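Let me give you the structure first, and then I'll get to my questions.
Only a portion of the chains appears, each positioned as in the full assembly.
Going by the order they are written in, the chains are A and B; count residues from 1 in each one.
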Amino acid sequence: MKKILLATTALAFSAGFAAAEVSFSGQAKMGLNYDGAAEKETSVHSEAVLYVAMSGETDTGLAFGATIDMIVEDNGDLNNDDTTVFVSGAFGKLSMGAVPEADENGGIADIGWDDLDTDDVAENLSGDELDDYLSYSFIGGFNETLSMNVSLDHNVNYTYAADAFSVAVSAKIGDEEVDSYAVGGRYNFGDAYVGLGYAKHEIDVSRSISVVGTPTGITFEGSADAEVVTAVAGGTFGAFGIAAIYSDGSIDIDAGGTTGSYDVDAFGVRGSYTMDALTLVAAYSEADMDGMPTLGGGTAGDQKRYGIGAAYDLGGGAQLAGGVARTKTGDADSETIGDFGITMSF
Amino acid sequence: MKKILLATTALAFSAGFAAAEVSFSGQAKMGLNYDGAAEKETSVHSEAVLYVAMSGETDTGLAFGATIDMIVEDNGDLNNDDTTVFVSGAFGKLSMGAVPEADENGGIADIGWDDLDTDDVAENLSGDELDDYLSYSFIGGFNETLSMNVSLDHNVNYTYAADAFSVAVSAKIGDEEVDSYAVGGRYNFGDAYVGLGYAKHEIDVSRSISVVGTPTGITFEGSADAEVVTAVAGGTFGAFGIAAIYSDGSIDIDAGGTTGSYDVDAFGVRGSYTMDALTLVAAYSEADMDGMPTLGGGTAGDQKRYGIGAAYDLGGGAQLAGGVARTKTGDADSETIGDFGITMSF
């Protein structure tokens, strides 16, 4: 009784489509991760994603739709990866849900197979990533910790593109503790691009511990202001590709009675070279966190991560990939991480 | 490698279908909610739903199937919205899972775009809604609260329809704390209908707090009996539509040493007028909760909610909709709520 979804790319069929449709695609991975600092250095990883795309068009030609990405990692829970709803037309595109922050005009892709994260260090300050560092904590009581942890995820994005130029604005709307917005612009010339983005975050948290609904008197007041400017550039030149990102941020924190101002920056560059089915990549990233406080009371160390990777296209949607990277945080020793596996597209 | 699901309504294909099949449809929303009483009055909301429908037919012509509604709201968790399994034939239809309670013979639809909830106030007592008010709480200890919160959700429904008349019976079977059943009948004449339903709920809760498996001696005994009669009527008369619901309930509670008897009622009416692509609606609802206790120790105030809304069909499955409502609970001030957004069907 197995149902077969016609996996066709035959556009001839599309003439007969109803205005609204549901379509599916997928991705999966299986392979090995290596972490020189872990007790068990080698671990296996597998994941499968079902991409649901729903799309339609109004009588006046306005396009609308939604995407749901359903993911399972290592046979764990079935989770929403990203879900977005949008309307687009001559006026541009308005999206809600898992929208990109507008100061992200093109970061750098990761290297290797799964999770070497050279891109994450470079993008430490842009988009919604800064919330990892604005979670200044206060040890509470009654088995609870009070902290300033919030999410800077934006939930609305408006993008307008005209020829080679696009502009976007995004924001987090409706949150009682966070005001956050971003603007960005990007210009494509030939196979190259440059982009500039600005983000502003204001956090104001007032939290307390209650036991069975009764306040204990233990409270935490915290606030933070952050501004981040991010520039990106890159392009494809024959078999070579290059992408770079640089972010500069200034952050003021007043949380749990402690205040501080921090000038932080992060950058990364990634180069690739493609020969037939083989692609070689290298990346280098740094983040200078200027001694920012972190959840738990410590100090966020500066981060450095660099590595090389390779990918080989097996055809039919499958690709072998792997990489090795070195990573260093603060004064800790450098560690080696690596990965190798297969990635499948359906 | 994107797979395209043939979104066809061409019944010509159906002749070749295997007996059992899986099909998909979807819905999505994006827009704004306004709550005059909230700290941030305006918030955004987005959601996407994938409807999975599985159906088949036995050799003797018995139809069977299941539906799973998978929903993501505001890019949050991937959840089951409603999942139902059924068998139907000349004997009627037997359903399990997310079944309707049989005393719900047609409530009133909501107005506006997303969540003005004029229907919820009118349906305060019918179906499984009364469980919101049967959660009388007792402050416990060891960071835990003991209360009578239970669910009145039925898990079995049997419906038999003959011409214009249908009867249904539903129940919650197998729950150790709740006995609940309902019966209902509905008669359609032309484009109009009347319906009558009766529900009976018996709750008997005995709960205690344990610490690491050891009883603390803190216990809670609670019981409640409730009977609710619900009448509905409505119809479509040319461009006009009207729907009304009235429920009358009597409730006895003996929980945590406190007893009480309550006579409650709720009603609502909703009218609509359609001109081409535009539909205008208005609704008024009240619920008199007779000072019932609520979780946390307070008293359930009487509720009143009314508003107007409009919807405009954009074609292709998309619709613009919005509304404004006034809501009042107990002695609190009236508040204004509103919404505006787009709804998409795929």
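The rule we apply is simple: a residue touches a chain if its C-beta (ideal position, glycine included) is under 8 Å from a C-beta of that chain, and two chains touch if they have at least 3 such contacts.
Computed from a prediction, not measured in an experiment: that's the story for all the values here.
Student: Taking the 2 visible copies as a start, how many copies are in the full assembly?
Tutor: 3
Following the convention adopted for this analysis, only the chains that are shown with their structure count from here on.
Student: I'd like the angle of the rotation relating chain A and chain B after CA superposition, in degrees, nearest 5.
Tutor: Rotating chain A by 120 degrees superposes it on chain B.
Student: Counting only Cα atoms for the centres, state how far chain A is from chain B in Å.
Tutor: 37
Student: Under the definition above, what is the set of chain B residues touching chain A in their complex?
Tutor: 1-10, 18-22, 24-26, 28-30, 33, 38-40, 42-48, 50, 56, 70, 72, 74-78, 139-141, 143-145, 296, 314-318, 342, 344-346
Student: Where on chain A does chain B make contact in their complex?
Tutor: The contact residues of chain A facing chain B are 1, 3, 5-9, 13-14, 16-26, 52-60, 62, 64-68, 70, 78-80, 82-87, 94-98, 142-143, 153, 155-156, 173-176, 211-214, 317, 345-346.
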